[in-house]
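One structure is given below, represented as structure tokens, and several questions about it will come after.
Note that one protein chain of the assembly has been removed; the remaining protein chains are unaltered in position.
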Amino acid sequence: MSVVVSLAERRSAAAPAEPLLAIEDLHVAIGSPGRAAPVIEGMNLEIRRSEIVALVGESGSGKSLTALSATRLLPRAAEITRGRIRFDGADVLAMGPRALDGLRGNRIGMIFQQPQAMLDPTCRVGDQVAESLRQHRGLSREAAGARVVELFREVGIPAPEARVRDFPYAFSGGMAQRVMIAAALSADPDLLIADEPTTALDVTVQAQILRLLHEQCRRRRMSLLLISHDLGIVAALADRVAVMYAGRVIEEGPARAILSAPRHPYTRALIECSLLKRDAGGRLVALPGSAISARELSHGCRFQPRCAIAAQSPHNHDCCSNEPALACCHGSHKARCWAVKPESEEVQQ
Amino acid sequence: MALEAALPDAALPSRSRGTARRPRFARPHWTLVAGALLLVLVAVVLCLGPTLAPYDPTVQALIRRLKPPSEAHWLGTDHLGRDVLSRLLVGGRFAVVIAAVTLTLSVVLGTLIGVISARKGGLVDEIAMRSVDLLISFPEVVVAIFLVALLGPGYGTLILALTIVGWTPFARLARGLAIEINAKPYIRAAEILGCSRRFIILRHIIPNAIGPISAMAFLRFGHKMITVGGLSYIGLGIQPPHADWAAMMAEAQPYIERAPLLVVCPGLAIFLTALSVTWIGQGLSQTGSKR
Partner (left out) sequence: MWHFALRRGTVLLLTLLMVSIVAFLIPYIGEGDPALLVLRARIADPNVDLATLEAMRRQLGLDRPVAIQYLAWLGDALRGDFGLSFVRRAPVADMLGGALLVSITLALTALLVALLVSAPLGTMAAMRPGGRADTASTLLTQTLIAIPEYWMAPMAILVFALWLGWLPSAGWDSPASLVLPALVLALRPMAYFTRIIRAAMIDVLDAPYITAARSRGLGMAQTVMRHGLRNGAMPVITLFALWLAGLLGGSVVVEVIFAIPGMGRLIYEAVINKDIPVLQAGFVAIVALAVVINTLVDLAYLTINPALRHSHGA
């Protein structure tokens, strides 16, 4: 029960109003020091306690790098060049290696896209899941082993007593992801970062894993940062949604508002594509062109080359020359577009 | 000469054919350029050696034996009074030719066996790969020694001995590449489009496999040359009257304290030749892997 006590202590540490994770003006660049190319430019994101936030965007938009930045686990080629990341009041970018190790797994759990590749093939899965417990809770081998069996049962792995002794090759994708979830939850983190957790799985398995994630978040009052390119998943799970395009957030707000009344043309296109809508001629709606990366455009709205509004709107000049700010359009719903006006103004038009 | 056949390859950036989609900035690695230049130098020396040599490399003059460098003999004379510079200029041919011939044979044989093994699978694959496992751990020098015992010393014996073991790494590499390339979606696509087997092999498999294989060939060239030299050094390679770098070193060893240059110079020659091909191999594999 000591776990519960320490949890309660931890939760009371920071003022309730402060977000659990706050990413401000994050810049990440990839490449050797001399000629690094920016991939994330001015990313902002907040996650509050027990909130499920979805980060949506096409591949290459910088979602995964944002997530990895939060625990400073960026690949060797990538580097945070500017910005602030605060977790529960503490400055993550100022942390030393020890403090970071105490953050990872302990306060922030992570699961990833290819669950099978994420498990060391030469090591029994039970021992891998136990690592967090032994590291952060200081449990003995036996105690950790017993707890891992409980965790396996909790995440729905059949015959947990036997399975903990198996090696990763014996696990299917869905089962491996359950193992990863057990490992990520083992130390009762405040935040779980799930980077495309179901992308590599079958549709039926996807639903099971999403349900498991949802249940665990509610039961543990845990925050979840869900990274996905699939709006269906987002609709099912998220409280709040942030849409990323070319290295920054272009629209964010309550999930319901964004999915039912998207304001940014890119979000609108994403939803139309995922619903497989047809245009007047009966053809499937598709977004023309391909996503650009942050390095390709230095001025103007990043979405402008593919934007239908920019092509015919009176703002055309602004779209090409200046980057719009993330403007408030209704309550907490914000979008980064010249064509977006606050709700009241738009009604008058 | 096999060496000349190897040259154009070295001078070009690797896999210049079938790489239209490769981005422009994949410049050849600097070791490739440096190695190619060095190899050209060595090749020129080896080809023109007899013309450049100031003396007949086999003429003995016992009154002038073990002389230090002088204006008449830039690198001095050996224990039989022969001009060291002249012997140096002609002494690389044997080892380089043997190494080039064995490597060519090894590459052809190894690639064939590897590709066939990959395509047939089953028992053929099993037998081929078990043979590779066994032979690959076999010291080339020992094979050569046994063959010299059975067949007597000579070019044929050496080439046979080095090829018996030499094909194995190429077979393993070619098999791996063939399996990997065959599983690529674009091969499947080409098959569905009705491309002939020959077209697929010529247009897809060979261009994609030639890079790693030629890189390995260059990387092994130095090793081969050193092995041939080792056999000559212990008297099982080239036979005495001819000049050979390694044999020169063996002959000079008793006089090493009096005339260290006699050992240093031929050793340096072998080292530089081996280094040039190793650089080329390294450059090829680096340029290839940067895709």
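The letters A and B name the chains in turn, as written, and every chain counts its residues from 1.
By our rule, contacts are C-beta pairs under 8 Å (C-beta built on N, C-alpha and C of every residue); 3 or more make two chains touch, one makes a residue touch a chain.
The structure presented is a predicted model; accordingly, all values stated were derived computationally and were not measured.
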Per the touch definition above, residue among A:E24, A:E46, A:E79 or A:E131 touching the missing chain: A:E131
From A:L119, A:M222, A:L287 or A:C307, residue that would touch the chain that is not displayed: A:L119
Contact partner of the left-out chain, one of A:R104, A:R147, A:R163 or A:R248: A:R104
Positions on chain A where the hidden chain makes contact: 32, 71, 73, 75-76, 97-98, 101-106, 109-110, 112, 114, 117-123, 128, 131-132, 135-136, 167-170, 180, 183-184, 187
Interface with the unshown chain - residue positions in chain B: 31, 130, 133-134, 136-142, 145-146, 148-150, 152, 222-223, 226, 229-230, 233-234, 236, 246, 249-250, 253, 256-257, 260, 263-264, 266-268, 270-272, 274-275, 278-279, 282
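Keep this in mind: only the chains that are shown with their structure count from here on.
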Distance from the mean Cα position of chain B to that of chain A, given in whole angstrom: 53
